[in-house]
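Can you keep this structure in mind? I'll have questions shortly.
All protein chains of the complex are present and in place, except for one that has been dropped.
Here is chain A:
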Amino acid sequence: MADAPALLEAQGLVMRFGAFTALRGISATIRGGEVVGLIGTNGAGKTTFLNMVTGYLRPTEGRVLLEGRDVTGTGPREMVGRGLARSFQVPQLFPEMTAREHLVLAEALADQGQRSLLGPLPEGGRAEAMLARFGLAAIADTAVSLVPQGQRKLIDIAMALMLRPRLLLLDEPTSGVSSAEKGPLMQTVFEAIRAGGVTVLFVEHDMEIVERYVTRILAFRDGELLADGTPEAVLRDREVARSVLRRKEVAT
């Protein structure tokens, strides 16, 4: 996959919030077809990185390239228009709306190029299939503020997938989800992802999940890229083990 074209490129990204520097010059490339895991302790800059490459934050220094085109400083709307979608660590939903309304709205906005938004909502379309795939049919008509956290995560991710992205960024898809639910959740997510042939970058703390799904790992520490390589190589790296995984000894 090393020869696949670069989908997303971060070049020397620096982010300062006043006197605090969250990212200190991160460069990384994600190629089509990869599933990349982003690991690091809290405060290492993982979410800041996602916020920058999705256009929510403008980097203090550095550039973001999407398919070779400089997209630094364009907003999330443009990035989504170019084939990117993301989910959030804390599900970003519309509290008064139901799961079905979320996915139907996402479908309408995904298809806004082909179908006028001044027409009716596309009810009964792709959204129904997505509800079924994520096992959300039973709670499809409940306001999401009354839905358990695990399913809120699924709705959040399903909305991102409704956009038919080429690059999907998942910010801690299993955080706040009980350990029993983590496995099935990731399985559901990855079945849906494989059905669409999507390139994925996901932030995750659970190393079992990381090892099971990723083709490559980026490890952050204090706003710097500590390691970038195959799961085997990165997880055995002495520095990663000590400062990211917080293990005393390297597993052999």
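Definition applied: contacts are C-beta pairs under 8 Å (C-beta built on N, C-alpha and C of every residue); 3 or more make two chains touch, one makes a residue touch a chain; residues count from 1.
Operating definition for what follows: contacts and distances are computed from a predicted model.
Choosing from "Ribitol-5-phosphate 2-dehydrogenase", "Thiazole synthase", "Molybdenum cofactor guanylyltransferase" or "Branched-chain amino acid transport system permease protein", the protein name stored in UniProt for the chain missing from the display reads "Branched-chain amino acid transport system permease protein".
One of A:65, A:105 or A:207 touches the chain omitted from the figure, and that residue is A:105. Annotation: of A:93, A:154, A:167 or A:209, A:93 touches the absent chain (contact as defined above). Taking the complete complex into account, A:75 is the one of A:12, A:43 or A:75 that touches the chain left out.
The hidden chain makes contact, of the residues A:39, A:85, A:136 or A:170, with A:85. In the full complex, chain A makes contact with the omitted chain through residues 54, 56, 75-77, 80-81, 85-86, 92-98, 100-101, 105-106, 108-110, 112, 117-122, 141, 159-160, 163.
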